[in-house]
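Incomplete set of chains, arranged as in the complex.
Letters A and B mark the chains in the order given here, with residues in each chain numbered from 1 onward.
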């Protein structure tokens, strides 16, 4: 059950088709997951979102692709986004996340959830040593 | 301004002193940040929390210490925990996070914040391909 129903022939829109073609080429797979099928109701939003995902997630950078997916999972879990948790956990596994790394990921994000509550509950004041300016000579 | 005021001579409590000594030994530093000073009002909570942080964050594992801090930051930002964002960003930098990695971290967690909203707004149904059971032979 969703808030919109994707049109039957989404790729009849050339802007949608161009994005889908680029998704397939970038991922070397014919599979287009629901996120993109649903976003296609607005070609401009689809284009902007895919362009950013491609730039941030699919371009070689200083972080390993598996690590990027793990960071994505951390945010998605904290926001309670079921779709995002499923899709990025699947992506992390496809990119090589091991069971041990997954267990560690869950250990860290659950610990962070715990200590976040403690710091917010106590309203712990930020140490001046953590101030970026303080580190300056 | 906080919800409690740490006692003046926290280490007069031997359980608190034992934890603080272990924090100093583990981190090879005399600095005890406010989180622990405030948690010390309840020695049992302090002990449990530090034991878990030490196990999860300060024990060699499958993830690099910098990556662990970045995952911690991702959750803390999403929960809006100012103290935690400051302390773990400082820790990540101390452990070697580069400016380029930090920029990438922010790029990923802000993109995740964006696409989380899109998936939740559209209530995109989870693809069956993302089902853990589906991957089984």
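Heads up, the rule we're going with is that a contact is a pair of C-beta atoms (placed from the backbone, for glycine too) under 8 Å apart; a residue touches a chain by one contact, two chains touch by 3 or more.
This is a predicted model, so every value here is computed, not measured.
Novice: If you could, jot down how many copies the complete complex is built from here, 2 of which are displayed.
Specialist: 6
Methods note: only the chains that are shown with their structure count from here on.
Novice: Cα centroid separation between chain A and chain B, in whole Å?
Specialist: Computed from C-alpha means, the inter-chain centre distance equals 19 Å.
Novice: Hey, which residues of chain A end up touching chain B in the complex?
Specialist: The contact residues of chain A facing chain B are 1-4, 31, 33-35, 38-39, 45, 49, 52-53, 56-57, 61-63, 67-68, 70-72, 74-79, 81-84, 86-87, 89-90, 98, 100-101, 104-105, 107-109, 111-116, 118-127, 129-131.
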